[in-house]
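In what follows, a structure is listed as structure tokens, so that the remarks can point back to it.
This part shows chain A:
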Amino acid sequence: MNDQQLADRHFARRSRQVSRRSFNAGILAPVVGAALLPLGCRRSIRSGSASEPLNLLAWSEYVPPAVIDGFTKETGIKVSYATYSSNEEMLSKLLAGGTKYDLIQPSEYTVEALVRQSKLAPLNFDRIPNLANIAPDMLHLPYDPEQKYSVPYMSGTVGIVVNTHKVAKPVRGYRGVFRPEHRGRIVVVDDPREMVSWAMNTLGLNINEVTPQALERVKPVLANWIPLIQAFNSDSPKTPLIDGDVDLGVVFSGDAAICYQQDRKFQYVLPEEGAHRFIDNLCVPTGAPHQATAEQFINYILRPDVSRLISDKFPYTNPNLAARKLLTADQLANPASYPPTAGKLETFRDIGAMSSEVDKMVTDLRVKYGR
Partner candidate 1 sequence: MTPMPTATGLTTAGRPPGVAGWALMAPLATWLGLFVAAPLVILLAYSFCQRDALGQVVPAFSTHNYARVFDVVYLRILGSSIFYAGLTTILCGIVGYPVAYYMGRAPPRRQSRLLMLVMIPFWASFLIRTYAWMTILKENGLLNGLLYAARIIPDVLSGPMHLMYTPFAVVLGLVYSYLPFMILPIYGSVERLDGSLIEAAADLGAGPLRTFGRVILPLTWPGIAAGAMLVFVPSIGMFAVTDLMGGNRVLMVGNVIQNQFQGAGRDKPFGAALGVTLMALFAVSYLLAARSRRDRTR
Partner candidate 2 sequence: MVELIGVNKQFGEFVAVDDVNLQVGSGEFLTLLGPSGCGKTTLLRMISGFETPTRGTVWLDGRDVTALPPYRRDVNQVFQSYALFPHLNVRDNIAFGLRMKRTPKADVQQRVARMVEMVGLSGMENRRPNQLSGGQRQRVALARALVCEPKVLLLDEPLAALDAKLRRAMQVELKRLQQRVGITFVFVTHDQDEALVMSDRIAVINRGHIEQIGPVSEIYHRPATRFVADFLGQANLLPARVVQRETFETELMVADEIRERIPSSRLPDGASTAFLAFRPEKVRLVPDVAKPDDRSACEPNSFITTIAEELFRGATDQLLLRTPKGTELTAVVPNGSATVLAMHRGDRVLCHLHPDDLIVLNAGQ
């Protein structure tokens, strides 16, 4: 395998997840960058017209180029695609001022947070008739109960990948993963909120009731788990699995699906204790200069033939039922993309300032018990 393929694989953001990476090898770069954000360029943006480009702020490697090119071809409207690697980075770019974005791609709990701060514009669903293609159980979810602000883009779960050639004993949940005999053979996504949710599910707590008391109970569980973990990786948690450096992973279903495509020895398991189901959405921020175009783009994306292109490239769970009909049997049979049994799944809710506590606790624990 050459470097380019490698790099592609690592950067292909099939995950919708939080990333801590920007590969500037220095501490000052991000610091200076952040410090200069208020000075960021101000592009004058006039009222929307067909000749002006649509400003899309989306996860890197999440919208296939074919989809964007198709839109331009059909409408003549160019799409300028700015990317981010985490919900937090997106918030940063969105709230900094500067460029006014027309379309963003927040995950469910970030939608909730943005709605709470009145940062999202209500959508005109008259312009989005294709919403009818979306599975009903993907609509009117707690983060947008009236389905006013968001349209589901892709969905997925965070579950367990097992290399069955190395791990003979069946693994059914988090308890089966974090066992002393698996020390040094586990990869997990690098996300404090996720890790806390696994511990809370294991303890039988509601993953969205993150309180100081709950965290006190989570602490000893994670203290036991962290020393067993070999790698924390949100960018490409499948890599250590495929490379043979670890045998077990708690990863995004998109990564799991790719592992499965590569070798059937990788099995995807939805933890019996419960798992996080995430939904990435398309939303229009308040003050977007081209809201109508953005809605036109959303409607375009919801077309079965377009949505199918996304599934081909990024094998998450496609909420678009019409598009699913166009998928191959193989794609639909991938247990990571479309789990055969419905597990105990739950979305994240915004926990506000507690997320800082979560991060602090996990960082503390990793320093204390890691290595």
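If you want to know what made the cut, all candidates are chains of the complex that A comes from, given by their letters.
By our rule, a contact is a pair of C-beta atoms (placed from the backbone, for glycine too) under 8 Å apart; a residue touches a chain by one contact, two chains touch by 3 or more; residues count from 1.
Given the structure is predicted, the values throughout are model-derived calculations rather than measurements.
Peer 1: Please name the candidate from 1 or 2 that touches chain A in this complex.
Peer 2: 1
Peer 1: Where on chain A does candidate 1 make contact in their complex?
Peer 2: Listed in rising order, the residues are 1, 3, 6-7, 10, 18-28, 30-36, 85-86, 88-89, 91-92, 95, 113-114, 116-117, 184, 187, 190-193, 229-233, 239-240, 243-246, 350, 352-353, 355-356, 359-360, 363-364, 366-368, 370-371.
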